[in-house]
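Removed: one protein chain of the complex. Kept in place: all other protein chains.
So that you can tell them apart, the chains are marked A and B in the order they are listed, and the count of residues begins at 1 in each.
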Amino acid sequence: MSVPISWYLMLAALLFAIGTVGALTRRNGISIFLSIELMLNAANLTLVAFSRQLGDHTGQLVVFFAMAVAAAEAAVGLALFIAVFRARHTIDVNRLNLMRW
Amino acid sequence: METLIFLIFAVLAVASSLVVVAHKSPVYATMSLVLTLFSVAVLFVLLGAPFLGALQILVYAGAIVVLFLFVIMLLNLQKSEERRLGPQLGVAMLGALIFVGMVGLVFWRSGAPALQRLTPELVSLKGLATALFADYLLPFEIVGLLLLVAVVGATVAARKAPEPGAESGLLPREDYVSGDEPRTDPLRSLPDPRRPDVAEPAYKPAAFKEAAK
Partner (left out) sequence: MNPDLTATLLKYAVMFGVFINVAPIMNWVERRACAYIQDRPGPNRVGPLGLFQPLADAVKFMFKEDVTPAAADKLLYLMAPVLALLPAFTTFVIIPFGPDITVGGRTIPLVVAPVDTGVLLFLALSSLAVYSLVLAGYASNNKFSLLGGIRASAQLISYELALTLSVLAVLLPVNSFRLSDIVAYQQAHVWNFIPQILGFFVFLVASFAETNRLPFDLPEAESELIAGFHTEYSAMRFAAFFQAEYTNMAALAALGVTLFFGGWSLPGVHLTGWLGAVVGLATLVAKIIVCMAVFVWVRWTFPRFRYDQLMRLGWKVLLPLSILNLILVAAMTLAGWL
């Protein structure tokens, strides 16, 4: 028996929601980053599921591009964290408020 | 059989993603992210995308998350001192529940259409490659350019302000880890305008403090 597509989409929604909660409530820069990766993965799962359902490669290709962009994002983001940590000794986003007032 | 595999890895993915979000220690969070990524990779294979499954492990688990671990260790981030904000957490949870509830409601109303049968054409690498290099060549080139820009950007962002006489500041110096006082950096002396108490040298070998307890 095959798994219905809605199960995959439900799982993706659940992962996405968990990631969103993490990104909104965590204050440590790295943890926020991890939560965003989680959300990206949930979106990827949806795309692959639809690619299977529609019998089309496009969904898989979008996931391929999403992975490349995620890699770029991680590299730049972590480099920024290192730079921020050098300057401010913390990556707690509540304390990085130089631009807030 | 397929249902069983799906259930096992779905539960694993959800459980480990909860750990990612909830665990105080960044290292544990990162390691459970690896588990989540692995579970999702298995689901990719189950959905007939073995190439993406392998790529997920190779790129995500093998490179991106290692980079996270590297930075966590380089900055010696211990259990973060963050305070979780009550109302913020409540609102976020509420939003997440509403979102999942909405999606669930849609599927509950619409029923559960079975997945299409796997066609060998969909699984084959040939079809994927043809689509990638024929229909999506321009995005592919652009992604290549994006990666190049990211490499350059990351190098510039993470490099230290070059000191006179210093050969190169490209490599992260290990003195951040070894417990020595880092070399003086003009930005370092900037106090936080709101919290003067934070200006204390935040660089603490916390691991050894704990060990001494």
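Operating definition for what follows: contacts are C-beta pairs under 8 Å (C-beta built on N, C-alpha and C of every residue); 3 or more make two chains touch, one makes a residue touch a chain.
All values derive from a computational prediction rather than experimental measurement.
*Asks:* Who does the absent chain touch among those shown?
*Replies:* B
*Asks:* Kindly state which of the options B:Ile5, B:Leu69 or B:Leu118 is in contact with the chain not pictured.
*Replies:* B:Leu69
*Asks:* Over the whole complex, note the residues of chain B touching the chain we left out.
*Replies:* 27-28, 31, 34, 50-51, 53-55, 57-58, 61-63, 66-67, 69-70, 73-74, 123-125, 171, 174, 177-179, 205, 207-208, 210-211
The rule is simple: only the chains that are shown with their structure count from here on.
*Asks:* Tell me, which parts of chain A touch chain B in their complex?
*Replies:* Listed in rising order, the residues of chain A that touch chain B are 1-11, 13-22, 24-28, 30-31, 33-35, 37-38, 41, 44-45, 48-49, 51-58, 60-61, 63-65, 67-76, 78-83, 85-92, 94-95, 97-98.
*Asks:* Which positions of chain B touch chain A when the two form their complex?
*Replies:* 2-3, 6, 10, 13-14, 17-18, 20-22, 26, 29-30, 33, 36-37, 40, 43-44, 46-49, 51-52, 55-56, 59-60, 63-65, 67-68, 71-72, 74-75, 77, 80-85, 88-89, 91-93, 95-97, 99-100, 103-104, 107, 110, 112-116, 118-119, 121-122, 127-128, 131-132, 136, 139-140, 143, 146-147, 149-151, 153-158, 160, 172, 185, 187-188, 190, 192-195, 198, 201-203
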